[in-house]
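Comments concern the structure below.
For this depiction, one protein chain was excluded, whereas all remaining protein chains were kept in their positions.
This part shows subunit A:
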Amino acid sequence: MAMGKANSGGAGEAGAGSGKKDEWEDCTAAMSSLRILVPIKRVIDYAVKPRVNKAQTGVERAGVKHSMNPFDELSVEESVRIREKKRAPGGVEDICVVSAGPTKAQDVLRTAMAMGADRAIHIETAVKGTPAATDENAAELEPLTVAKLLQKIVAEEKSNLVILGKQSIDDDAHQTGQMLAGLLGWPQATQASEITFAKDGDGVQVVREVDGGVETLKATLPLVITTDLRLNEPRYATLPNIMKAKKKPLAKKTLADYGLADEAAKKRVNTLKVTEPPARTGGGKVEDVGGLIAKLKELGAL
């Protein structure tokens, strides 16, 4: 086996045979042990019909049920399964979940840890005395800012695989994963419905959902993947696991810790107004198939 590729010159020789560290480096020479970063977002629950607030600045969020963005549940589930099923040849060393948002974002981080993530980082976005402290809509970070934040966290945590949801169901932007990959200069595999690891080395094969069907890509670590609905069926966190998750480490940070306070304050895209969509009203019912056809003809649809 190729020894101590990560070491340079004599340092590798000196460390030879002396315990755990070298074993780990041995592994990386052939195949990387996975350090998975899973960004997650707390959003209004998918089953709730959002209502635009009176001030028309966003949707009403106070007192509304929130949960983990459904696509992010898929990301957490996939990370945990990669470890449980020993799918990656180098093994999974760490699954770290991260969320930027108000204090309540810690709820979804705890949920992710109850599903099997090892630890969490919470980046507080609502700062006392700012509009963000009272209006969650105003506390929203733009995808580019989130991508810049994740870029720094990837470097700090030495992540080699980032698994994100393909979109958050609130802003529906569908951007963060691609932006992160662009900033890192890493390959990207978006809208993944199947992730397979090569038997050795750092190869990853991803089946993507595209218009009209699927396509398959091969990439190598490090890699950014975004998840699509068909990837897996997320598990429910059991009560014992929820209890255990309370003891898992949750690091609290601020945007300033990553040097991004100014970037976050500078809104590149300002929301001028949020309104209800034009309402559709049901046109009533018909008695039989004949009535259906007659009505459709009357409406000019047939």
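Points to keep in mind about this one:
Note that contacts are C-beta pairs under 8 Å (C-beta built on N, C-alpha and C of every residue); 3 or more make two chains touch, one makes a residue touch a chain; residues count from 1.
To be clear about the criterion, contacts and distances are computed from a predicted model.
Here one chain is missing from view; checked against "Trafficking protein particle complex subunit", "Ribonuclease H2 subunit B", "6-phosphogluconate dehydrogenase, decarboxylating 1" or "Probable electron transfer flavoprotein subunit alpha", UniProt names that protein "Probable electron transfer flavoprotein subunit alpha". Only one of A:Ala155, A:Val210 or A:Ala265 touches the absent chain when the whole complex is considered: A:Val210.
Although one chain is not shown, part of subunit A still touches it, namely residues 44, 46-47, 49-50, 52, 58-59, 71, 142-144, 147, 166-167, 169-183, 186-191, 193, 205, 209-220, 228-230, 267-277, 280-286, 288-293, 295-296, 299-302.
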